[in-house]
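Here we show just some of the chains, and they stay where they sit in the whole.
The first chain written gets the first letter, and so on, giving A and B; residue counts start at 1 in each chain.
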Amino acid sequence: MRVGVLTGGGDCPGLNAVIRAVVRKGVQEYGYDFIGFRDGWRGPLENDTVPLDIRAVRGILPRGGTILGSSRTNPLKSEDGIRRVKETLVKQEVDALIAIGGEDTLGVAARLSGDYGLRCVGVPKTIDNDLSATDYTFGFDTAVNIATEAIDRLHTTAESHMRVLVVEVMGRHAGWIALHSGLAGGANAILLPEQRFDVDQVCAWVESRFKIRYAPIVVIAEGAMPRDGDAVLKDDTLDSFGHVRLSGVGEWLAKEIEKRTGKEARTTVLGHVQRGGTPSAFDRWLATRFGLHAIDAVRDEDFGKMVALRGTDIIRVPLAEATARIKTVDPSLYAEAEVFFG
Amino acid sequence: MRVGVLTGGGDCPGLNAVIRAVVRKGVQEYGYDFIGFRDGWRGPLENDTVPLDIRAVRGILPRGGTILGSSRTNPLKSEDGIRRVKETLVKQEVDALIAIGGEDTLGVAARLSGDYGLRCVGVPKTIDNDLSATDYTFGFDTAVNIATEAIDRLHTTAESHMRVLVVEVMGRHAGWIALHSGLAGGANAILLPEQRFDVDQVCAWVESRFKIRYAPIVVIAEGAMPRDGDAVLKDDTLDSFGHVRLSGVGEWLAKEIEKRTGKEARTTVLGHVQRGGTPSAFDRWLATRFGLHAIDAVRDEDFGKMVALRGTDIIRVPLAEATARIKTVDPSLYAEAEVFFG
């Protein structure tokens, strides 16, 4: 058996831990051969490969990023893409493919698996934790730890100067990182993409905090939106390259707070530091277990599935279901956190 | 409503986060009063209390330890203990009690609740993660992170000198910390209390590692035992005070490895650093949610219960069941890890 492995989408701490576990168990227990595809689906599309054996995965467990590289290339959007992917797999004599990625990467795997009979097993990866089929995805815990440490640091600077500090964390469509790091960091307001926020309410929380001589920290997901601010935000948040600007909603909010409360406010945008570096112990453990179970699914020829965490168990779910909808923060969970606002 | 709070047993990162959440929600949402009892069950036993209000819990979220102090005092073992506890609760006009602790502390709560009608809600706390009613206990993730960081550091020293490094981690009866930190740290052998180990097998793993010019790391739980080493170990592991010696099974194993393989071996005993300091983001989040749900149970007058984590939900389970048996590492989970040994 010869197994291909690829990693797609944004990088995420724990990718290398998955790759290592897949290869270690595949080689040692099942006697499989492996081949790595470079840069996600670009690898099979362009027949760009890298050798993958026990030696290649040595020492990579604690390393962030992915030794296979990553990209957002989508063969479904490329002319003749599917034919070229299949051609590569035949040429490379690949019997099964393990695709490690998020919604997009696994969506391709689901299509190739469902419609074209590709023998594919998926491993979920999203730092945003927004895949509905699994309790957690690896990378998320690391990101939350990094954001929480940053909030811890910002508390002292906020209090020394009696300033408002707005911390913008990742999360375009789901506010998991904001919710968890905001709770863990003792934020005085947490703003999510799931629920439009009211700037006056935020200002009220901010002011109630100053009344007891504490300086407020506001944690905001990059995808959070003010109740009526669409027009205002638009120009500010997209740059000439069409990227979301570094100076997004967090900076906008800090200025609004300054205007409305007269208090100094500063913004910190955590950005890419949240997704780099060595994975937390939880993420290494989860990624390793995902890898072990993914190669077991290959051995069981249980294709078209994705491994997932349910409680403390690793289970298998259909790829098609797994990527059907994103998992957002439930209103009841957000309501739980509100006791700490203000 | 006036609610008493106590923390018992070994200290654990996250205790303060529970106390803060209980008080914040209890005061702000339900208008309750609070009183803290000092040093676990010693507080109610000796009527030793400390004021507990919003101001008292400010800034304690990131702090390790417990502002209430802790002890292993057991009122069931003290003459007239139950009468004295009840007397204190009457004197202090306590309507309900939240007990935060492990098997022993919650065992007392279960007895007082079941046999004596005390209105009690439990919050599980054990750094060892060995309570069967909950997926995880807070403190565990912090301990695993600390142990993993230490293993990361030891890899470099092991490899520079081509030595065996034996790392002894916490876990008298259950090997969760050893299993998780061993997997996350890339250990070459993991030894648990749940399964007697064979020193020759360990030596074989160690030697296979040297053959590829890598230096092995062996992670061992303090409660792990060699297959036939009871007599040998006995004298070595208990000191004149009856404490388990610092130089326990880890040091013993390092010497055996030196004798049998001729390779240099060194031991590191992580000890109390595993249970101190600021909690990880996961533990702050879990402890905070436990606190919020514990005060909800009080409001619901749902006494005799313990809060617990099931998947990503906080549920309530009967105190009596919760403490009935310890949760050990399942052999299948241990078997999963074995692919990385040697």
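Observations, loosely collected:
Rule of thumb we're sticking to: a residue touches a chain if its C-beta (ideal position, glycine included) is under 8 Å from a C-beta of that chain, and two chains touch if they have at least 3 such contacts.
Just so we're clear, the structure is a prediction, and the values are computed from it rather than from any experiment.
Here 2 copies sit in place, and the number of copies making up the whole complex of this structure is 4.
Just so we're on the same page, only the chains that are shown with their structure count from here on.
Between chain A and chain B the centroid-to-centroid distance comes to 30 Å (mean Cα coordinates, whole Å).
By the touch criterion stated above, chain B contacts chain A in their complex at residues 21, 24-25, 28-29, 58, 61-62, 135-136, 141, 144-145, 147-148, 152, 180-181, 183-186, 214, 278, 280-282, 284-285, 288-289, 292, 310-312, 336, 339-340.
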